[in-house]
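Removed from the display is one protein chain of the complex; every other protein chain stays in position.
Then we have chain A:
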Amino acid sequence: MNFLRGVMGGQSAGPQHTEAETIQKLCDRVASSTLLDDRRNAVRALKSLSKKYRLEVGIQAMEHLIHVLQTDRSDSEIIGYALDTLYNIISNDEEEEVDDVEGKRFEDLGSQFTEIFIKQQENVTLLLSLLEGKWRTSEFDFHVRWPGVKLLTSLLKQLGPQVQQIILVSPMGVSRLMDLLADSREVIRNDGVLLLQALTRSNGAIQKIVAFENAFERLLDIITEEGNSDGGIVVEDCLILLQNLLKNNNSNQNFFKEGSYIQRMKPWFEVGDENSGWSAQKVTNLHLMLQLVRVLVSPTNPPGATSSCQKAMFQCGLLQQLCTILMATGVPADILTETINTVSEVIRGCQVNQDYFASVNAPSNPPRPAIVVLLMSMVNERQPFVLRCAVLYCFQCFLYKNQKGQGEIVSTLLPSTIDAMGNSVSAGQLLCGGLFSTDSLSNWCAAVALAHALQENATQKEQLLRVQLATNIGNPPVSLLQQCTNILSQGDKINRRGSKIQTRVGLLMLLCTWLSNCPIAVTHFLHNSANVPFLTGQIAENLGEEEQLVQGLCALLLGISIYFNDNSLESYMKEKLKQLIEKRIGKENFIEKLGFISKHELYSRASQKPQPNFPSPEYMIFDHEFTKLVKELEGVITKAIYKSSEEDKKEEEVKKTLEQHDSIVTHYKNMIREQDLQLEELKQQVSTLKCQNEQLQTAVTQQVSQIQQHKDQYNLLKVQLGKENQHHGSQSDGAQMNGIQPEEIGRLREEIEELKSKQELLQSQLAEKDSLIENLVSELLQPSASAGDSEKVAELKEELATLKSQLNSQSVEITKLQTEKQELLQKTEAFAKSVPVQGEGETPAAANSTDVEGRLSALLQETKELKNEIKALSEERTAIKEQLDSSNSTIAILQNEKDKLELEITDSKKEQDDLLVLLADQDQKILSLKNKLKDLGHPVEEEDELESGDQEDEDDETEDGGKDQDQGYL
């Protein structure tokens, strides 16, 4: 153990020598000892020396330690010590207290040892394999994993790109490290986050692999678990890692958006009004969260990517949440500032978000628009500089590509709306106030803000010319444009707090933006005869470096006045202004002064990013959008100035011809437009007609179907009629089939009428016959039955037979009629069908169809009437039938009686005959008796004899009685 004592005592006496020896001994032991315990103790000793004697241990032991890592993997303890030792050698973390020179030396030491370590790429691979979670559950793993993570982090911090490259090419290197985030031990997980931070720093390929391995999901889970912004430093570390993964990595940003992770950011900002205090950690976390939002919607991202993230942020309510923070009280200033910047970029160039932002109100009484509240801060000298810059940025982003917003802002300056606004402060008033306040910063901000309300918006440039300002009481109002030039013309003599250059630059930028692409504004500007002499004076003067920028801007303004001059003012036509430059300034000089702008050191700085981000108020000179304008105009103005008057004239001519062409083109355009209009009208007409046609067609089809229904009903009725077989004949056989419907129907009606009358006739005949039958019956009922009865019966029978035959013939006729009718109906149907076909045409077709419609409806009416008549007729017919039936039955009864009577008659005839025979016999007897009497000689009176002989039977009883009888007989 003496070497250990040497270690402990080393500090007091002659350290270098003894320690070097001790370290050498320890290294030998590590290398040569066959006992694991020995080696382990030696490594442990090296570890304890490694902090103090970093250089010595590093130089002598590195090799042996690496060897231990390779060979002693079965013992976690020795591996742990070895890793710790290596970490102490390589890491600079513990050397913070050392003074600067020492620190520098140690930093070099760290990177040198790192270089040695990674020279053999296998060493890094070895380290990676040690980190692999093979012994996930055991304590064993912990001893190895934790120092391993720390060591690798250290290596990455020392020589990031090289180590990253090695890890990238080692199979599944990155993926393995991702498993650290899933480690159940928080220490390892948290250090794993730090390792991944170092691993992903500015390496797009690794960033993408880490994202592919579900880093977003896991990190967002950790942040949620830890309580979002209320979480500790772990949240901060996760946020930094997220930022590493997303910043300037479009693929990962796209993945983040597509993975719906934006929605998961919303709860981060649910901090509300709760005054639970803002710890330093919470402020830091929230700051990083806001920055992460900004990373996704940065103006430097591809436009499509930014806009889709902006939409997502509105849809999931993130923007709304941010606006709540914006209007909340008690929010620390730097968080508020960053929130404003974040809101700015979330709404920039996105109409929906801009519209939403315009609708946000501050919870004041009465509620004021958020924009107004923010502008109040911008022109308030007591507000922090960064906050004022943020508000300006927010305003710029609100107006960026937002013509609607620009119009709304400018309109608050126009006379008509100012009255309507009443007492409440408007955005326009605040801007004007800022523009002419005595604070140069407010002047600059207001000028730039106003310039943004005019950006690429010719309408608002013209509108703003109408703005009049009330100055002192008694003085006439002055236009806004005039007031700007008035202040400018005071030059350096203006009274401002802060930089006077700032005020003048701000106003010049506003004027340049205002006049560019707006000849009317140029005319207004030139109309004030003091302006051109002032500008030429400024440019021509030989002033100090301070004034060079103002000179350059004056040159730009003059150049704009030439380039966008429409020659409407005779005294300041293009040519005259150019001559003036030639004479008073000189072309070369003018161009040189113009060049001052883009050569300014702050110019390129402003041209990089849209955000007005200045370290201090003195740097606040250029606006980003203005630098774009300068880039656009510098060249064309230079060209315009150098152009000779002849060239100018030529150009003018060319322009004129172009204008002529233009006028021709516009003429044609107008013609085309007119024709377009006509076409449109005609199209509309066609479409309305089509519509009507369709309606009519549907009506027709409806009616056709109705007709069909009626026809069916009609047919049904006809069938019924046919069954009744009770129709009178008609003479309509010869009727022509080719007549037009109504006529035919009329004819049919007539026929029916005829039939009706015939039926009546028939009825009357029937009645007659009825009475006849009645007569007959009564005759029959009379006691004196006569032989004439039979005659009458026969007559009746005959009549019945004729009636029957008549009926038969009539029924034949009826069926004929019916078929005719059917044919006619079919014709009607065919006709109706032909109507829609004709209806294909346009206007005439429509007329046709109305015509047809009318006719159809008339037909329908008639059909209906006819139907009614038929119904009435059929009713009558049934009545008649009943009557007929009853009379038939009476006839039958009568016939029966007749038959009986006939029978009686025949009986009585027989009796009569018998009697006649008897009588003839008796006559014969009487004759024979008379002859006998005559023979016997007895004379007999022929007559008497016969008569008395007749009475002989009775005379046998009484002779007198016989006489009476004779008398009675006579």
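Methods note: contacts are C-beta pairs under 8 Å (C-beta built on N, C-alpha and C of every residue); 3 or more make two chains touch, one makes a residue touch a chain; residues count from 1.
By definition in this document, contacts and distances are computed from a predicted model.
The complex appears with one chain absent; UniProt names that chain "Ras-related protein Rab-2A" among the candidates "Sas10 C-terminal domain-containing protein", "Thioredoxin reductase 1, mitochondrial", "Ras-related protein Rab-2A" or "tRNA (guanine(10)-N(2))-methyltransferase". Annotation: of A:259, A:332, A:491 or A:519, A:259 touches the absent chain (contact as defined above).
Touching the missing chain, out of A:111, A:214, A:291 or A:589, is residue A:214. From the options A:174, A:290, A:335 or A:762, the residue with contact to the unseen chain in the full assembly is A:174.
In the full complex, chain A touches the omitted chain through residues 168-169, 171-175, 204-205, 208-209, 212-214, 217, 251-252, 254-255, 257-260, 262-263, 308, 311-312, 315-317.
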